[in-house]
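First up is the structure itself, then whatever we jot down about it.
Showing chain A:
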Amino acid sequence: MTDSPLLEITDLTLSFKSREGLNRALDGVSFSVHRGEVVAVVGESGSGKSVTSLALMGLLSDNAVIEKGQAIYTPDVNRRYDLTCIDERTHRSIRGQSLAMIFQEPMTSLNPVLKIGDQLTEALFDHHLCSREQAWQKALALLDQVRINDVERVMNSYPQALSGGMRQRVMIALALTCDPQMLIADEPTTALDVTVQARILQILRELQLHRQMAVMFITHDMGVVAEIADRVVVMFRGKVVETGSVEQIFKAPRHPYTQSLLAAVPKLGDMADSHWPKRFAIVGEDDPNVVLEQQRTADYSGKPLLDVRGLQVYYPIRSGILSKTTHEVHAVEQIDFDIYPGETLAIVGESGCGKSTTGRALLRLVEHQSESIHFQGKEISLLNDRAFKPLRQSMQMVFQDPYASLNPRLTVGFTIAEPLLIHGMAKSLKEASPVVAQLLKSVGLEPEHARRYPHEFSGGQRQRIAIARAMALQPKVIIADEAVSALDVSIQAQVINLMMDLQQKTGVAWIFISHDMAVVERIANRIAVMYLGQIVEYGSRHAIFNHPQHEYTKRLLASVPIADPSRRVARQFDDDELRPSPMRPLGAAVTKPHYKKVAEQHWVAI
Partner candidate 1 sequence: MDSLIEMNQQDNIRSPWREFWRRILANPVAVGSGGFIVLLVLVAIFAPWLAPYNPLHSDWNALATAPNWQHWMGTDDLGRDLLSRIIYGARISLYVGFFSVTLGMVAGILLGLFAGYYGGWLDMLIMRGADVLFAFPGMLLAIAVVAILGPGLNNVIVAVAVFSVPVFARIVRASTLSLKQAAYVEAVRCAGARDRLILLRHILPGTLSNVIVFFTMRIGTSILTAASLSFIGLGPEPDVPEWGNILAMGRNMMMAGVWHVSLFPGLAIFVTVLAFNLLGDALRDTLDPKLKN
Partner candidate 2 sequence: QGLKISMYADITGLDPHDTSDNVSYSVQSGIFERLFQFDANMKLIPQLATSYTSNADATEFVLHLRHGVTFQDGTAFDAAAVKANLDRLANQKLGLKRNSLFKLVKTVTAVDPYTVKVVLSESFGAFINTLAHPSAVMWSPAVLAKYPSEAQLRKHPVGTGPFKFEQWQQGQDVKLVKYDHYWKQGWPKVDSVTFYPAPEDSTRVAALRSGQVNAIYPLPADLVNVVKHDDKLAVQRDPSIYMYYIALNTQHKSLASIKVRQAINYAINRNLWLKVGYAGMGTPAESVIAPRVQFFAKQSTPNYQFNPAKAKQLLKEAGYGNGLKLNLWTSNATTSVRSAQFFKQQLAQVGIQVKVVPMDSGARDAKLWSVRDPKKAQYDLYYGGWSPSTGDADWALRPLFATESWVPTAYNVSYYSNPKVDKAIRDGLATADPKVRATAYARAQTLIWHDAPIVFLGTPDNLVGKQKNLSGVSMLADGTLLFTQAQFK
């Protein structure tokens, strides 16, 4: 009996009802997960990975129909359930305690009106696993384990006050609170910087070793797969096209999709000798042997397109019954940077260091101060909202949380067309139609998808919709906040090439916020490394990747997982290392960092 798998899915077939009839999302999916095993599920964006896991949890949306198939879950000798057809009560008794899940979209998956601490602990005492006090302690410990700073503050915050990565880590902690036997982790590290990611992977592995926890790990990051998985399941268009041990898959992929996937994986160091960014090779389209042309679009001859001096954003922290502001989170601390036309500036850094906040400040979505902000040579920091409005066409943002940034009541087609209509770039919907169709196609979606609503898409698909919307206006600057994090590498390559195409065509400058160092290496002209709200290292990509100066930059580069299971290393972590917090008492003065010029175009904070 011990060798019967913990979970065995056979021939799972599932469709979504829609007005055009049934849309098949899963088509005879079969695979199994054994106790203490990490199974990585990889596959194309929209191939049905999330749907599979939701089906196991019994949390599918109302319009889903399971047509056939089974999912036998055997937590112990006496219990055996078919997850596709057990009643809600039984399912509930399994959920959380025995079978836990980390959802793909951490931003919308946390209840906005409950404090993090409450959300973390409620399951524990609802299942009568421990007292309130113990639950609280356990939650603190878990948050600490997933390397969250200011644990106390986070416990007492509402989800809106957390950065994307922080929320994701809260989700991880949430799933682990009740010590489940099996964990379904749907893209659990997309919003995490590599140092933290490495740490999370290690926690999962420990749990797997010590507590025989099984993990179904959905990801598109082949480096992570190589690092953690025992076996790999490859999905493509609703089908499982290949399964095998991790070595087998990496060494000898059989299915063409797997092959192209692996071929597309960018590797750190690929670009060590290239001065300019390069396009990705698309398997099947581009001949891998052809030397890819370099992306020489950045134009440093003139003035910078955007020149930011002393940007600073503080969030008040209220406490006590009177809600007085006692502390402030120094999310962005007097940073300077500039960006030139056609350039790609990557902002990398620890999760929660203020990257998204920087982007939001530039677009005036949060209150901020600055010494000056020049756009195309014009001072814009003093403009009032009305005068700022015309500039919005030139500055677009792809939000880190694509789902929340799409109006759930509008079809995505209309959402993409809307900016065109607003700025008179299309006179009517009819006129906008081909443009929208073109945009959808270019991000790898079908024109028919325009009719659907945001909730009918997979995570990666939504991300692409958000990108399409930002590009629709052909702006001068696009801030892409983790814009490709939920895409499988093949689509990612396609989208990034698209970004570069656009850059070539219109000279758009990208501010590319990302954790994926390999992607950053590929497309960035220059890089700003942020740490605790400040830019600690700033320079050309070449300089930073080849000669990292700052302690943090070095660590970051060292933590990048390598997409090769044979080179799996046991990392060492220094647990005593100090984790500084961006939270300061009200009115604390911080001096602007000074920079040392290490080389031409390369500064590091001292």
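Behind the choice of candidates: all candidates are chains of the complex that A comes from, given by their letters.
Heads up, the rule we're going with is that contacts are C-beta pairs under 8 Å (C-beta built on N, C-alpha and C of every residue); 3 or more make two chains touch, one makes a residue touch a chain; residues count from 1.
None of the values given here were measured: they were computed from a predicted structure.
Only one entry among 1 or 2 touches chain A in this complex, and that entry is 1. The touching residues of chain A, counted against candidate 1 in their complex, run 17, 19, 61-63, 107, 160, 363, 365, 389-390, 392-393, 395-397, 399, 401, 404-411, 413-414, 417-419, 422-423, 429-430, 432-434, 436-437, 447-448, 450-451, 453, 455, 469, 473.
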